[in-house]
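Some chains omitted; the rest stay in position.
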Amino acid sequence: MFPIIGVIGGSTCEEEICKIAYRVGELIAKNNCILASGGLGGVMLHASKGAKDAGGLTIGILPYGKEEANPYIDIAIPTYYGMARNHLLVRSADVLIAIDGFVGTLSEISFALNEGKTVIALNSWKLEKEKITKGNYIEVSSPDEAVELALREIR
Amino acid sequence: MFPIIGVIGGSTCEEEICKIAYRVGELIAKNNCILASGGLGGVMLHASKGAKDAGGLTIGILPYGKEEANPYIDIAIPTYYGMARNHLLVRSADVLIAIDGFVGTLSEISFALNEGKTVIALNSWKLEKEKITKGNYIEVSSPDEAVELALREIR
């Protein structure tokens, strides 16, 4: 069974964030992990592209049908649950990396914490630490640090 | 069809928060709305008790089976989805009132905003306003104000 690292973030992103997402995807693939995302644009697309360019395998847990998937998704799961697919993405991943993002990303971060998972955050939401009574929310400052921590979580 | 107000918050709460939840439930019932919650303890229980004492009707969208429901739930929906039931509770409600709460509550707040809904917050999470690009997050300071705003949202 392959370890799965979930990458969550906005469906649109600025250039700098796109590069960070790409590098995260690249490192996930180079470390022989599968990258799971929501399968759409922005952070999801650039992370998936990074993984594909490095020879990795990508999963997209989609809100609706397969036609939505970005071009770098190998395995498309068309849930037709709308944004409730966020829950499923979280459950699919052994650990998550949050990059930037808006309320959709926050719903994934918080659901992951509530399920007791570790979320590694890069330029993402600031949360009131004392209210996080389940899971781990770790803020890092580089893609390399994020993936290194994610790998440590899996092994 | 009856309007449904969702009440979200922690499954345990301090006495002051219990009172706030009770008052919110009471006002929901007095205004002829149905109260939907996650059906468990803490904020969910006290809000449901408030609604029942005022002659209202309560729904509990439960993580697992009916035996989990607090004693003030009239209609129990046993989802067996675990915490993924949070999504369903959010979708069931026309508007939501968040009281206190931890990461589970945050997952409901953020999922509701992501679905474009209004969440009225009482002693709950502080969020980075500029990142809320969908839905409405309104902080208020009393149960009466919370329910009044919720009613305005429905009508």
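In this document, chain identifiers A and B correspond to the written order of the chains, with residue numbering beginning at 1 in each.
Basically, a contact is a pair of C-beta atoms (placed from the backbone, for glycine too) under 8 Å apart; a residue touches a chain by one contact, two chains touch by 3 or more.
Keep in mind that what you see is a predicted model, and the values were worked out from it rather than measured.
Of the identical chains making up the complex, 2 are displayed, while the complete assembly in this file numbers 4 copies.
Rule of thumb we're sticking to: only the chains that are shown with their structure count from here on.
Chain A and chain B carry the same sequence, and matching their CA atoms takes a turn of 180 degrees, rounded to a multiple of 5. Chain B has its Cα centroid 29 Å from the Cα centroid of chain A. Residue ranges on chain B touching chain A, taken from their complex, read 82-84, 86-88, 91, 101-104, 106-107, 109-111, 113-115, 125-128, 131-135.
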